[in-house]
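Handing you a structure now.
Just one protein chain is left out here, and the rest sit where they should.
We call the chains A and B, going by the order they appear; numbering starts again at 1 in every chain.
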Amino acid sequence: MTRLAFEHVTFRYPATEAPALEDVSLEVMGGEVVALVGSVGAGASTLLLVAGDLAPRVVGGRIEGHVTFEGPGPRGIVLPTPWTQLSGMAFTVWDEVAFGPANLGLPRDEIVRRVDHAVARLGLEDLGSRDPTTLSGGELQRVIVAGILAMRPTLLLLDEPTAELDSVGARSLWELVRMLASEGTAIIVATSELDALPAVADRVVWLERGRVAATGPAALLASDVLVVANLGTTVAAVWRAAGLPSPYPLTVAQAAQRWERR
Amino acid sequence: MPIRLLVLIPVAAAISLALSAAVDAVALPLFLDTTGTILATALGGPVVGIATGVVTSAVNSLRNPTFWPFVTVQIIVALYAWIAARAGLFRSFKTAVPAGFGLGVIAALTSTPISYLVFGCTTTGGIALTTALGKALGLPPLGACFFGSFVADFGDKAVTFALVTSVLHGLPRRTAARFPWALRAIGAA
Partner (left out) sequence: MTQLHPFTLLAIAGALPALAWILPSPAGGLSTAAVALGLAIAARSFRTAVFTAAPFWLFLLLLHDVPTTIAIGLRLTTMVASFVWVVAALPAPRLVEAMVAAGWSASVAYVFAATLSAAPVLRARARRIADAQRCRGLSPRGGLAQRLRALRALALPLILSALHEVDERALALETRRLVPGARRTPLSPPSDPPGQRIARWGLVAACAAALAWRLK
């Protein structure tokens, strides 16, 4: 069973005094989708790097507290800017997706199986022989996600995964996230696309200046404190702005229901 | 070698290769093809610098085969840059530009034999013409060849050193701290 646990983790980047994460405690199990919300620089990306064993190992810096990861498979992280995540060693999309599995030293037929599966999941069949440097931002984002999925991670970390995607692409991605969770993957996603979260996230963690300010189910996004901080769903924000009473509705469906009952 | 330094090599080599576009835009007779090598050395040490130099030459040779024999020059440039970085010579233009001129002399001394033996001093049109000028001025063949290489290298290396100094000082502290040699090169360590 996959498990990631943060116990009172404080992390500082190199040559910086102010902590990027302060006294963060968190537990994520396989099959859960945890969403990180917060203003820019609140520490969501840093948390993902620490969860992915990239900070401080690759990034440098100092860490206090404990991070525990138990899982049958690896952890994989998808960072926000797709073009910097290209391997640089692959000249076709198929090879790009195969980059991770090939590095793991897997036998060739296993690689082919995994890559074909990942390519199909992300709808990339038509792009298989294209040169990755000729793809659009959205296509590239999907290729990168496929590349990570081909490694069969049991902990998947996503940093703004829909930033480059249009609404159709974003919807597919969120569906994929739910599907992966139902297969047992533990998923932590940092996103500013708050409206998608009620259907996707089991839990929401609000980060403010490196600290966990609040945590709870997705309904947290309709709570007063988050809506005031501009971190609620659009519907909740509009409801509040219209001067209507709390509790604010989380989704459009809820808002329609409450409106009917007025 | 940590991944960060490994990644630096192709990025630095690509910088050298891409700067030719910048040079054309300002119409200056420079190469700047050792910028990446010097920068990589100042950030990551001599091994990274030499690797960058070799890769720059290899990829440059794909477009123009005449670059390959001068890979030795790139290696010498990396070694010189290492000495300069250790001495903190990138701390200001006042120390960097003279160091760059010094490299210009050494680079010319290194490339002259290659130019002479492999190309008969016709490495580029410019070098061929300045060599002819040198011969006309009565210099012996090797001396005329050196004259040709020198005129090309002298200013180029000084500008490169100045550029690398600007870059090193322009790096945010957090980024510079991640490269083992960067702070020492600007005399801040």
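Keep in mind that, in the parts below, contacts are C-beta pairs under 8 Å (C-beta built on N, C-alpha and C of every residue); 3 or more make two chains touch, one makes a residue touch a chain.
Everything numeric in this text was worked out from a predicted model, so none of it was measured.
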| item | value |
| --- | --- |
| Residue among A:I63, A:L86 or A:V252 that touches the chain left out of view | A:L86 |
| Chain not shown: contacting residue from B:A87, B:L109, B:A132 or B:L183 | B:A132 |
| Missing-chain contacts mapped onto chain A | 49, 52, 54, 58-59, 74-77, 79, 81, 83-89, 91-92, 95, 98-108, 111, 133, 144, 147-148, 151 |
| Chain B residues touching the omitted chain (full complex) | 1, 3-4, 6-11, 13-15, 17-23, 25-28, 30, 32, 35, 39, 43, 51, 55-56, 58-59, 61-62, 64-66, 68, 118-122, 125, 128-129, 131-132, 135, 159, 163, 166-167, 170-171, 175, 178 |
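Here, only the chains that are shown with their structure count from here on.
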| item | value |
| --- | --- |
| Chain A residues within the chain B interface of the complex | 13-16, 58-60, 88 |
| Residue numbers on chain B that touch chain A, as the complex places them | 2-4, 10, 173-174, 177-178 |
